[in-house]
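Excerpt of the complex: some chains, original placement.
Each chain gets a letter, A and B, in the order it is written, and its residues are counted from 1.
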Amino acid sequence: MKEECGIFGIYSSRGLGVAEEVYLGLSALQHRGQESCGIAVSNDGKFSFKREGGTVLDVFDEESLSELGNGQIAVGHVRYDPFGRGGRESAQPLVLKYAHGSLAVCNNGALTNRYELRAELERDAAIFQTDTDAELIAYIIARERIRSGSIETAMANAMDKLQGAYSVLIMSPHKLIAARDPLGIRPLSLGKIGGSWVVASETCAFDTIGAEFVRDIEPGEVIMLNHEGLHSIKAKKAAKSALCIFEYVYFSRPDSVLMGQSVHLARRLAGKILAQEHPIEADLVCGVPDSGIDAALGYAEESGIPYGIGLVKNEFIGRVFIQDTQQKRERLVSIKLNALSAAVKGKRIVLVDDSIVRGTTCTRIVGLLREAGAKEVHVRISSPPFVHPCFFGTDIKSKESLMANRLPHDGLCKALGADTLGYLSVAGIRSIAPQAQTGFCDACFTGEYPIEVPEEIPFDKYSHKIKVSGGKS
Amino acid sequence: MKEECGIFGIYSSRGLGVAEEVYLGLSALQHRGQESCGIAVSNDGKFSFKREGGTVLDVFDEESLSELGNGQIAVGHVRYDPFGRGGRESAQPLVLKYAHGSLAVCNNGALTNRYELRAELERDAAIFQTDTDAELIAYIIARERIRSGSIETAMANAMDKLQGAYSVLIMSPHKLIAARDPLGIRPLSLGKIGGSWVVASETCAFDTIGAEFVRDIEPGEVIMLNHEGLHSIKAKKAAKSALCIFEYVYFSRPDSVLMGQSVHLARRLAGKILAQEHPIEADLVCGVPDSGIDAALGYAEESGIPYGIGLVKNEFIGRVFIQDTQQKRERLVSIKLNALSAAVKGKRIVLVDDSIVRGTTCTRIVGLLREAGAKEVHVRISSPPFVHPCFFGTDIKSKESLMANRLPHDGLCKALGADTLGYLSVAGIRSIAPQAQTGFCDACFTGEYPIEVPEEIPFDKYSHKIKVSGGKS
């Protein structure tokens, strides 16, 4: 399972090294998307940019950062496209010119009314060069700007049209604008370093560059940063905010703090509740690296069963090539993970992970532990089963593709080869973030969407027509 | 001096290998632009494309051609941007979606009313992601299409708005459209191979893929190719056509035939008239490789002075690196060209080239010949001096940058180190293409523009604001 994007922006009063700060900030957000990335810089209103398929380290180096040059403002983006549309052609920031000069736009989220917006714009002869929501948002802003006195007002007004999840950064020649949808579905935080303001999807990016956290951008808030400082517009607040609960379970880095809640502590708490809900007698609690480690620690704390390392990850394996055979996927797991026989032999193991998607990986891991001599393997999952599609940018495509849906609980346990299987309850997941000053969206578990959603995820109307082969693959 | 673009399209009834035919066709048009290139394919209405900075051989290989897949229609583009805006970001075809589906647009030319068009579109909240005329044309077509029954009618109607030079290819899911501006400033020809129609900037591309020439697209004509065959719309014809005369002198390949006139024969004839206008007693006529060879042959034929090889080109030298010193440019000439001492020693040489731009290269070549022992060097140029800027896509920026303008004739001859110097007259250049069924634009020599032109070449209003660093170079 993969989240779609991370964004990072900086407004610097001194204007030195903004591209490098964005580069470092994006590298801290790399877990949010490895498909493509980009940085745009405004130097006294002149824009330069680079965007490309690949990770931040693949795409940027000393030379390309130096070509971006110095500037006062910069924005950047890392992307995973949940709908599989290719690398470079949908890389952001989207850089464009319109009636009032230049803009660079980055987005994290997914609009639920993209079809309607697109159709409306096309009726007015708009042309679209990408499949991104960023391009839709740019068009809406360009239209609003004509009737509004400033780009930040245009963004605030655009909120009446945009539905769904969006955390947006907009760079104009002399301003940096950040906005978050009224539900606050995706995170966005404000920080400060020296005399410069920074905005990032997660606070871990602030730690990486040495910035201090100031506050979260509020759901429905637009902030504008320029040489006079920070201006906030409370554009449009929903009755109840709805941060994606999966940001705590999986997407965000454990060292981030979202809306006041430490991600690490939320995961540990999930593990503790899981231990209360699904206790078992065992000798060792192990987490699946790296996604299950924090919850495993919590499970061990609560249960009193010792925490240990049962699986070792090969940290050098990225895109390993192996012959395409029936056993390929299974073999891939063995190449990336190895069971630690010396630790698990003859032991009853509690194996903790954050979720089950297709189930093949989990099945293979249970097998590895058994081959290494584990006597029992009890699988514990620190979130409830996915049973509803996500319309807000998470790659959970449909009910059919979710293994948890296809099998009854016993059948699933058997298919995994586990002795017992326990999921965190919905009540449990709703308790993992007690310090978060926000409501949650947990629709993927409950079907209770915070706003009306369309019947189908609006991702294939256009993309089936264009197969992009551009980009270095 | 460099021309801006070449375009190639194919409509195949059988639908095999269209990407490869475009690849080969573009490779034959590579002399028209080496900065970027691209190919888009429609396979039953699904588009795939790749575009990138670099030459056709740099960008495409077996793998990328195979990724483009099979299809029935394909269009491609090679680009030199006369205004220096970077590689990949303005590579074409422009691929887009609009109210009626997908389009791919390629253009060769330069609009004279781009500012007006852009401003008008921006007032309606259009956003621009490139600096290309192709994007402007795409917007105009998208607007016209809403009021027109077909994409070819939309293109024909768009001609009322577009001013200047444009040879355009448009691929819709099931049609290939080709159009040429009313003046016919840039060339565009129609050919056939097996059951497939092909369209190319120059006929040499037909020879390369084994297609036969059918006819030139007429100035102001729009043709549409689909499964029913060819349909022509005589959209808008100017009183007098005005093919860029420099297509014969420099841009086109000698083996192309434009509007009925062989480029090779036009150059030979230019050399003959030059010999009549500027005769001299000499022992050997040499051309500057490769631009001056044909005219040198003509000069030799007419004058009776033997034709010979006086300069040898290093064919392996492309982007050679040399230390950046004062002598750098001079040294570069010596690396690329060597005087053939055995042939020129003690001889009186007539040195023929097609034009003088900055003069440094010519000065160095005269020097090489003298160092190799030439007794006299008489420079003959097979076109008149440039004295007026080109608004139709040729890279002759301003009066100031033209050496021929800065110096009086005697001073220039002296600066080149030549014994005598002779340019073809305006009357002469007007006589070099007797078989061409078209009028000419020779405004760069005469200032007589075929249509009204703005005061300044419209190239820097936007581009000064965006410095694109994208693309791996």
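As a working rule, a residue touches a chain if its C-beta (ideal position, glycine included) is under 8 Å from a C-beta of that chain, and two chains touch if they have at least 3 such contacts.
Bear in mind the structure is a predicted one, so any value in this text is a computation, not a measurement.
Peer 1: Note that 2 identical chains are shown, then give how many the whole complex contains.
Peer 2: 4
Everything that follows uses one rule, which is that only the chains that are shown with their structure count from here on.
Peer 1: Roughly how many whole angstrom separate the Cα centroids of chain A and chain B?
Peer 2: Once rounded, the distance between the two centres reads 47 Å.
Peer 1: Hey, which residues of chain B end up touching chain A in the complex?
Peer 2: Residue positions touching the partner: 45-52, 64, 67-69, 94-99, 101-103, 122-129, 135, 138-139, 142-143, 145-146, 173, 462, 464-470, 472.
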